[in-house]
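One chain of protein is taken out of this complex; the other chains stay put.
So that you can tell them apart, the chains are marked A and B in the order they are listed, and the count of residues begins at 1 in each.
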Amino acid sequence: MRKKLVSLLLTSVVCLNVLAGCGSKPAPEEKKTPEASSEIPEENTADTQENEGTEINTIDTNMTAELNIWSSGEELQRFVEGFNKIYPNITVNITVIPNKEFLSKLTPVLSGGQDVPDIFTGESDYVKYLVNAGVWDDLTQEPYHATEKLNDIWDYVKNVGTDDSGAVRALSWQTTPGSVIYRRDLAEKVLGVSEPEEVSAYLSDYNKMLETAAAFKENDITMFGSWEDVMLMALSDRQQAWVVDGKLVIDAKMETFLDIVKEIYEKKYDLNVSQWDPEWIAGVESDNVFCYVLPTWGYSFMVKANAVNTMGKWGLCEGPNPYINGGTWLGIYKDSPNKEAAWAFMEYVTLNSEALQEYASIYGEYVGCKSADDALAQDQGEENLAGQNLYEFYNQVMAKNPNVTITEYDGQINTAYKNAAKAYATGKITKEEAITQFKEDVATAYPDLTIE
Amino acid sequence: MIKKGIKNFVIYGLLLLLVAITLVPFYLITVNATHSSFDIVTQLNLLPGKYLIENYRKLQEYVNIWSGFFNSLLIAVVFMIVSGYLGALVAFGFEKYQFKGKRILYMIVLASMMIPSQVSIIGFYRLGLKIGLVNKLTTFMFPFFAPGVSSVSTIFFLRGMISQGISTSLLEAARMEGCSEFRIFNRIVLPCIMPGIATMCIFNFVNSWNNYIGPLIMITDTKKYTMPILISLVKGIYLTNYGAMYLAVGISILVVVIIYLFCSKYIIDGLTMGAEK
Partner (left out) sequence: MKKKSINDRSGYGYLFILPFFIAFIFLGLYPAVFTFSLSVQKWDGLAPEKFIKLANFERLLSDKVFYLSIRNTLRIWLISFIPQILTALLLAAVFTTYRVKGMGIFRAIFYLPNLLTAASVGLLFHLLFNGNKSVANNILQALHVSGAPFEFFNDPVFTSNLTSYIQWWMWFGYTMILVMSGITTIDKNLFDAARIDGADRGQTFRKITLPLIRPTIVYITITSIIGGMQLFDVPATMSDGTGEPDKAILTISMYLYNQGFKNHNYGYAAAISVGLFAIICVMSFASLKAMKKGGNKDD
């Protein structure tokens, strides 16, 4: 009984990017068991076999171990079955801890050095903190020697997982480029066009985007779900991260963004709700929200998961700038007694192109492994996107190298910025006051940063 | 007569208004826990709906609310019994015995109320890490000091009761009979102040049951999460599944309400009787 209780607890989903089935509908797809890996595209077989050949030389697939993994989402669980086909004697115990609590639960065990999981995840908000804290092993060193294998990983994944000294400490199964997820039918109605390239033309810069929003408003259609969505894109519009050399930097683009938020609020271009509010989600099924500005996870876990009546009416196009936002990384604890088994799992989850293709074909997630994404881009498009292939689309976004500006301070700083932007937009304070408030909030959270 | 009627009208009107204010949130929980999330956000619901089972199923899908319930219950019961018994013992020691430094020691007891649990909490956390207490014993030890105020008030309250309710001559008589001091406490003092102890036990139970910040900091193991922690996570987990969230709140409340239905008379009578003695 106890075991059962525990396992029920383990399946708790949280964090923003693991949202499937949160609406009033039953959870989609994710409950299906992964099918056998018979669907691998022909062209990759040779490659894979080669990989396996080298693995057999170095890794014992019969090794016995018990791995403890802490994850802020339930995705890792989806890999276990496939992993156990290769490594039948490695038991994988995954504990899901909500993202909000993840760090405060992890810190005490790391600090005490007891009961530390062999592998634990880190979300984009704080992954840099963990990477720089040196609690994860360097994967380019003993016993991993992963340097060569990392070539098949998107730079974004690799760079975020690399610390200031150049040690690669964390990797991910996913990459999270963004898009404007828009309604084709509404675009046709208001703009007279519906194909991604054509719609993109109406969103080529932020001013143009707001003009387009005005056009939709005239037709009683709200352009965005929430301005908070747009912020995800605007963050990649910056040239500089929030913190450079220990100094808080407010990129000029972010100051401009405050006015964009104000305009969206005042002219009611969004639903005036926060992300994940029920109305925000309900907007997917309504006929008066034109688009959601969200990365890969937003499409698969929010839009696609909730689109029933609007199934097939969606498209992905680019906004003013290419962007990339969010993601979950994982690394191996530096003092783990099960490093070999942990690496076997991590390799399977992040570097095994075959496994990732299978995973992606079931769950529709864009993955961190380039060859897997390339293979999937050859497939047929998605029904929900009216035949558009999301891998092909995201590959294009990745090719444009969106600016990546993740720092270890992002979680708190983004929240402080959102609060300031909201206070300014709703007219409580002036723009100067908003920036002052923002700086003060950052100083409060991170007293060691230089703030001018 | 008319004047009396008006007076009654005012009094009962006031009382009923307060009853309504008190109970409205309970009613809203009941109504919303039985509706689908869609209904909750799209319309005003004033009558219970039919989605209870569905909401419960959804709730169970991600979190086992009952494991949190039993963790909380276990901690609260242990805390309640121990703080009730020891509180009475300490109160008895202070009230019926003469010893050097009694005044100062009692001042310390009262002054310890001034140390908020938050002051100890950071130190306790650091200490816990150093000696490896996180997740271990603390699950059970923590409640003993976190609502420290309550056990001090137990001592304070029971001391008053002993002073009023138990005459020194009674104790002397017992001693004449050859009763040991412990026996006097267990056989004479305890039964006499039982209503008061029961009352304080309920208060202590509630304090422990409601303790949020303590377990929030000290428990990292999901299996040991208490009810308040699970509840605070519910919003993160169900995000927009309002029906399930209301149901979780409802379950955390329902059981307490049921217990209360059976004990409320005892709690309040206990207080009154204790005070009258």
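We take it that contacts are C-beta pairs under 8 Å (C-beta built on N, C-alpha and C of every residue); 3 or more make two chains touch, one makes a residue touch a chain.
Remember, it's a predicted structure, so these values are computed and weren't measured experimentally.
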Missing-chain contacts mapped onto chain A
100, 103-104, 107-108, 110-111, 133, 135, 272-273, 277-279, 412, 415, 419, 422-423, 426, 428, 440, 444-447
Provide the residue numbers of chain B that touch the chain removed from this figure.
11-12, 14-15, 18-19, 21-23, 25-26, 28-29, 32, 40-45, 86, 89-90, 92-94, 97-100, 102, 105, 108-109, 112-127, 141-142, 144-145, 148-149, 151, 153, 155-156, 164, 181, 185, 206, 209-210, 212-213, 216-217, 227-229, 231-232, 234-235, 242, 245-246, 248-249, 252-253, 256-257, 260, 264-265, 267-268, 271-272, 274-276
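Please note the rule applied: only the chains that are shown with their structure count from here on.
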Report the inter-chain centroid distance for chain A and chain B in whole angstrom, where each centroid is the mean of the CA atoms.
42
For the chain A and chain B complex, residues of the former touching the latter
5-6, 8-15, 19, 22-24, 27, 95-101, 104-106, 108-109, 111-112, 114-115, 276-279, 281-282
Give the list of chain B residues in touch with chain A in this complex.
36-38, 40-42, 60-64, 66-67, 125, 128-130, 132, 134-135, 217, 220, 222-223, 225, 233, 236-242
